[in-house]
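All protein chains of the complex are present and in place, except for one that has been dropped.
We call the chains A and B, going by the order they appear; numbering starts again at 1 in every chain.
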Amino acid sequence: MMLSGTVEKSEIVPIANSSDVVIVRQRVRALATELKFSLVDQTKIVTAASELGRNTLEHGGGGSLELALVVNGVRRGIRLRFSDQGPGIPDIAQALKDGFTTGSGMGLGLGGSKRLVNEFEINTRPGDGTVVIAIRWK
Amino acid sequence: MERIPILRMGNYLLVTIQVDMHDKLALTLQDDLTNRISEVNAKGVLIDISSLEIVDSFIGRTLANIASMARVLDAETVVVGMQPAVAITLVELGMSLPGIRTALNVESGMEYLRETVAAHEGSDDAIGDSREV
Partner (left out) sequence: MSKLLGEIQKNHDSLLQDWLKRLKSTVQRHDLITDQELEAQASEIVALIADVPGGTTLDDFTGEGWQPLKAMLANISVSRATAGFTPSETAIFILSLKPSLFAIARQQRSNNADELFSEVLAINEFVDKLALHTTDSYIHGRDQIIRRQQEEMLELSTPVVTLWDGIVALPLIGTLDSARTQVVMESLLQAIVQTNSRFAIIDITGVSTVDTLVAQHLLKTITAARLMGAECIISGIRPQIAQTIVHLGINLQDVITKSRLADAFRLALERSGRKVVRIDKPNDGNAANSRGV
């Protein structure tokens, strides 16, 4: 299932350590500012990127983000595509249900990130890595 | 290594988080704070996050951890100055941080700490009294 939109421009951000997650936040914020997202929408997409970026690092053992400006007709949006070669997610339905508990939350926070964006897709297979795509439209 | 400075005001510790923290920095802050609370026998910790434009689940859990650890060390924690956009996003993420006291700004945060610490001292004295029979 392809997510809608043609790519107008994109960049790759490698995710190999925790400082890279900071760079992910900065790059996403830069693009959101360029597209003149509202402050709340900016915060949402940057936070989602931070969550998903951290997952890629911690759960996936490192990977990368393809950050793209997508266009669908006259709508413009930000597309995040996180990929890693890690162990994959065995039960997506469960992972999406995982909420956070303060203190000892073990959830991957996928359900939360999903709520912060408009379109969300996970492609994963145990042992075969994970690709998470999220789009926030303006 | 970069660290977030911790200021001391009498019985209280003040931390202002102004940088976009990476995970290691957050964990270092957690360590530094718990050590410092213990060192100076602090009664209250005020964490000012009014400059933080992003609070994700990791930072949220870190704040919750700090509050829990401080409590075990007999210190109250208050987090002040959360920005509206951050609050809205945290709620959408599903984090409500129930164990953490919050206040609008440093002033009200300090007011809360003083009141709470005074109340504790009052009850501590009472326990002391009843033992002196």
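In the analysis below, a residue touches a chain if its C-beta (ideal position, glycine included) is under 8 Å from a C-beta of that chain, and two chains touch if they have at least 3 such contacts.
Since we're looking at a predicted model, the values are computed, not measured.
Student: Tell me which stretches of chain A touch the chain missing from the display.
Tutor: 6, 40, 73-75
Student: Even though one chain is hidden, which residues of chain B still touch it in the full complex?
Tutor: 80-84, 86-88, 90-92, 96-97, 102-105, 108-109
In this text, only the chains that are shown with their structure count from here on.
Student: Suppose each chain is reduced to the average of its Cα coordinates; what separation in Å results between chain A and chain B?
Tutor: Once rounded, the distance between the two centres reads 30 Å.
Student: Provide the residue numbers of chain A that touch chain B in the complex, in ascending order.
Tutor: Contacts found on chain A: 18-19, 21-22, 25-26, 39-40, 42-44, 46-47, 50-51, 54, 99-100, 102-103, 105, 109, 111-113, 115-116.
Student: Touching residues of chain B toward chain A in the complex: what are they?
Tutor: Listed in rising order, the residues of chain B that touch chain A are 20-24, 53-58, 60-61, 64-65, 68, 84-86, 88-89, 92-100.
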